[in-house]
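Missing here: one protein chain of the complex. Every other protein chain is in place.
Naming follows writing order (A and B), and every chain is counted from residue 1.
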């Protein structure tokens, strides 16, 4: 089991190397993660490669039995490259990003790509036979901090070229995009603009294709690097360390993950000036989403120990709290973890990203905390290698997410927050949930939540129906199945597209409102027979509403309490095979959301486990890992868990 | 009477044409509006003109007795033009607008102007003898969405050239602008900058001249297009469809309207994510302003039926509500109306601008609503051709509005909102009000409200005096007559400029405050004899105050209750000929504003009609049109009007 520290030996005088590695061993680590960001050290001038420094580091590590994760340094091209070539990425306002941060190169710059290829291939060639390297990390946090989108002329050319590959002809593109609208018909691919600031707004197909291109750019870069490495090291484990906030980026993590062997995740439950850490259920959501990328265990490549931030530091994790977060991550599917970072930097932009050791170089509180938690991991290695199985899945569809980023439709609609809210309902009941892409395997789930799946895909619809036939309950929420794959409405078709039969409803009217608490829903008279639960009435909802007429055989659980639209349903249920489909036409308030989840769980015969707020119980194989996120002792399942404590129990 | 639909036949397979036109006839329409935005279809490559598609559309329309409004397509230059020439407009931050929206060309680009001239002239030549075309629409919504101002080098050159025409010499310009200040003396016109971002702020004359140029640019474009059309079709009715929000744009609608034969207005009482529709009095204000442009009836060129928005849709008009808005527009001076749009687009940026028919192509609720309201129009055609006569005028002076946009002077001063607030007082009393330009005819009005007319014009002052002499009451509000035509203060003159005699006051001191409710006004002791009304005291005001000393013969109605300025008046009255002038030195709070209007109406012997909130009674010739904007039934003038209902009564 990977117990690592992120070590940047190049940041320190080489005479510290031995002492540092000795201490790393004393902590209980078995791996160091090195190499990322060190391009200039490896190639100080163009074409001149030096790996001797890392040779010495690896030698010293091997001597102590430490294995290596080696990162390619492409996230930070050297100054000479930025100075001699035009590689800068460009922000939405047309300004070139200055050299000086990271990820400031355009992934569409031919010069950058050429240089990246050369450094990665030279690196791989040099270490092709180095058995101590157990994994290769591709770049670092691709697409993070605004690096997902670049508006340079390189990007424009690459986008046009990419489109040219995707369409048989410019005529096909014009027809599918509907460029006749506003006289945007293109005579050739070179006329196609980026959706940069214009007057009003761009063609929605252009915008979705741009989003797909931006993601493809990153997926492809990841794929290329993997290939460059495997050309020399066919059995290399290629890994990428994904940053947080992936569902707010113009990147499809799930497709990116297809190009690598192992998912890494940089897990920052608190960062940069947050008053308090991210709440437990949101950390859990992120971990469940990361686990879902390949539906498989992953590594925490950056776990925190100290306060973190660039210009603002903020919250200092309390004694034991960072260790607790580490255990949470392992319980939720990580099978290895590396702390960021061995010792805090004295220079450069991350001086206030505290590590295990402070710059004062004293073995303080955090050193001891790491030693203890590594020892705990070692003792429980078996538990953390058990399989996780979740009865619930939430579908995160890239195209639909982008479609709502492009056309939000309702002022307070945030489809990622909606996923999180559904997840939280399960989390608070201590029910394991997978967050998965729409092309992931749906089998085995008893409840599948499909929030705001606006882009219709016949395959996905077919697979959802099959899952329902086989016994799953499928909840589809408002504004689903409205658009085709080109992000367009469909002529002469009612909504939801091609799905009135299996969902049992038709959307007659839709409106969005600028309030979360905008209208009342009521249960129809005498209609609560479906469940043993008494549905409360009235309840409130808001943001958006599809007004539904229902097909025979569909049961209305809630309808709108509105004098102008008295005939329309808001929440419906329809048996299908061994399972059922449910359609929710609006964004529920907290009470209604809880009721819906209770109703659905009741339908699948599932009950969760009660725990106090801030305490989670994670099922991992035959074990339960109990974690107390609270600053006070909590009682749960008959035992006491101290502040920021954790405990493993046999079921 | 024009009953139209905005039809975009080019957005649909041509095989739908006959079926669509049949249905348009079944709705009760007699006109289709076509052509706008279809440049590429008419000129797919440079210099190659094709009008056969529209030939077929017009043929099919004529067969059914439908007439045509044809729009020039200049709002959306084709991609080849944007790609082959440098025509892009530039935003305030120096960024070129991307191709992909609309109005992204600089109206100062010679290449754009040349291409526009060619397409419009070819179009006019082609349809010179087409009698079915009852009107030509110039462009679409000129100056909308930020297209009123362009910071390109084209604009700079054109601005410098325009200045060169306006001034006898650079010396004259230097002298009038006062460029000696901050060493800005220009040695030639080529040195004159645009008022783009600088350190601190630009010369106010430069800024006012720039605003005038921006407006001229649009006026001139409108004038040119009219001329291009009339060169081939001397009797053409040229119309422009003005967008909403005109008083917040750097365009003088009133001057623009001089170049056309008929005013069109795109009337959107709800748009893009507004929680609720614009309140009735504001819709009314906009209609009264549009009517005032030529003091004549106008067309609603885009009336709404469904929810509207680009990326946010928002409020769905309740059944009957959109029809009610149509009736309001007709009652307030429209003599024709066309719905936007026949069928909602499936592709392009306006998918969520719902039309009469949804993309599902079903004849739903809105189809029936249009049919009914068209039938109502037909029945009442005579009523809607009667003349509107308003006893009250509000003066909207372009130069003064720009002067306050340039130098706001007080944080909460919004001179357009001030116009609207005065208008609302009249509207709530169901008194018709014209909103007119300062060069419009003032005769016939009993009350003329002149809000914040900061730029002094001898002509306007003379005409106001003459109106008062003839019996009108003229209310002038604070910060009026402060600057000359060059937006400068005047040496050795007291304020208000050249107007102490007829207004009977002098402004001794002025201050602005950052609160709307900042100071108290009181009536002077024993001074309420003017009116039979008891003036309440104290009352509150804020934002700005002119401190007034009064001439003999001027009556003080309110003075400031301030220990530091005990001697100054705030609101005064002075008889003049058969009428009177009034000066209000501050921005009144709601109570005071209402009192002032009551006092003025009392002085002209006018009383309004009471109606519940949300119900308006519009006088049109000998009829009263009652309109209920409320979602509940309202009683008024002894009758019941259902939710969103309307009724015409003989007086």
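Just a few scattered comments:
As a working rule, a contact is a pair of C-beta atoms (placed from the backbone, for glycine too) under 8 Å apart; a residue touches a chain by one contact, two chains touch by 3 or more.
Just so it is clear, the model here is predicted, and its values are computed rather than measured.
The residue touching the chain not shown here, chosen from A:318, A:462 or A:578, is A:318. Contact with the chain that does not appear here is found for just one residue of B:28, B:44 or B:178, B:178. Touch with the chain omitted from the figure is made, among A:111, A:164, A:231 or A:350, by A:350. For chain B, the residues in touch with the chain missing from this view are 93-94, 177-187, 190-206, 406-411, 486, 488-495, 508-515, 563-564.
Think of the hidden chain as still there; on chain A it touches residues 8, 10-12, 37-41, 44-45, 73, 76-80, 82-83, 89, 91, 93, 95-104, 145-147, 273-275, 307, 310-316, 318-319, 344-352, 359-362, 364-365, 631.
One rule holds for everything that comes next: only the chains that are shown with their structure count from here on.
Rounded to whole angstrom, the centroid-to-centroid distance between chain A and chain B, based on C-alpha atoms, equals 48 Å.
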